[in-house]
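The complex appears here without one of its protein chains, the remainder shown in place.
On to subunit A.
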Amino acid sequence: MIGLVVVSHSRQLAAGVAELAGQMAPSVAIVPSGGDGQGGLGTDYVAVGEAITQADSGSGVVVLFDLGSAKMVADMAAEEAEGSVVVVDAPLVEGAVAAAVRAQGGAGLAEVAAAAVGAGSVSAASVVDGEVVRADVELTNPVGLHARPAALVARALAPLDASVVVRFGAESADAKSVLALMGLGAPGGARVEVVASGADAAEAVRRVQELAVRGFDE
């Protein structure tokens, strides 16, 4: 599984981002590296390198950074690292959440990195072409498609060979993107339409229905 490293000038910011993303991706190693190592604001090259080592299970690591010189420190640490490491220029919070959920779903390094980078511009999902499976799904849990349920859906769909769109009112979202699903703002009790195409389309719809029936385990 791909690991993540969150590099910030602030120890608390790095830890907070890791905490938030970790809530949606419990099995992913998300290692924060913040502060200059002496209790002040800054970045610590050696600590970032150690965080990369700690996050790497052998499949690779995606590194996110906050601003300015944190990128240079991350780049240097990545160049020195043993395994495959990608430093991504992505919005820190959204990028970490999107990457963590994609990693939890078992995606590879390039895909996890792309999820982080793409997190800044969540665009409306395209209409699905070809053979299509649809279902109306009621969100039986109290809070609807908020962060944790959205993460469950995205993770369940990630390994499938299917493009899946969730429609709510006039809005539609890529169901493999936790941020896009959250952006729908579908509340508890609402009905959404799930539209899938591709080889695993039927299985994709079934997984979403099953999660909804279970009330997203809430």
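Rule of thumb we're sticking to: a residue touches a chain if its C-beta (ideal position, glycine included) is under 8 Å from a C-beta of that chain, and two chains touch if they have at least 3 such contacts; residues count from 1.
Note that contacts and distances are computed from a predicted model.
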Of the candidate names "Dihydroxyacetone kinase DhaL subunit", "Cytochrome c oxidase subunit 1", "Twin-arginine translocation pathway signal" or "Acetolactate synthase small subunit", which one corresponds to the UniProt protein name of the undepicted chain?
"Dihydroxyacetone kinase DhaL subunit"
Of A:T43, A:S163 or A:S177, which sits in contact with the chain we cannot see?
A:T43
By the document's definition of touch, the residue of A:P26, A:G68 or A:P142 touching the omitted chain is A:G68
Using the touch definition up top, pick the residue from A:M1, A:L20 or A:M76 that touches the left-out chain.
A:M76
At which residues does subunit A meet the chain that is not included here?
36, 42-46, 68-69, 72-73, 75-76
